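All protein chains of the complex are present and in place, except for one that has been dropped.
Up next is chain A:
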Amino acid sequence: MADTGEGKKEESDYKRLHSFPLIRHTDMPEEMRVEAMELCVTACEKYATNNESAAKMIKEMMDKKFGSSWHVVIGEAFGFEITHEVKNLLYMFFGGSLAVCVWKCS
């Protein structure tokens, strides 16, 4: 019991520690990157249980701000191969277990 309790505690600690947004790969310019990152964090926190709604929110906001057309994938485990316009890709981790990939390609 104690072990599992500790395990849980560790897990929550780890979650807390690892929940900051960590950029895995991006080639966006600085301000776009900052904005996109904040947007992703907001969306993921708002729709913590529903990846689709979070992705929808991110995609719509990005379309509005930076032009069409953006694509967003949120998930915990996936593989992908995408073609993106240069300087319009953001690939980041968030919340310890979520990965968000945002790119633009018309």
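Operating definition for what follows: a residue touches a chain if its C-beta (ideal position, glycine included) is under 8 Å from a C-beta of that chain, and two chains touch if they have at least 3 such contacts; residues count from 1.
In this text, contacts and distances are computed from a predicted model.
The complex appears with one chain absent; UniProt names that chain "Dynein axonemal intermediate chain 1" among the candidates "Ribosome biogenesis regulatory protein", "Glycine cleavage system H protein", "Dynein axonemal intermediate chain 1" or "Growth hormone receptor". For chain A, the residues touching the chain absent from view are 17-18, 22, 24-25, 75-86, 89, 91, 93, 96-99, 103, 105-106.
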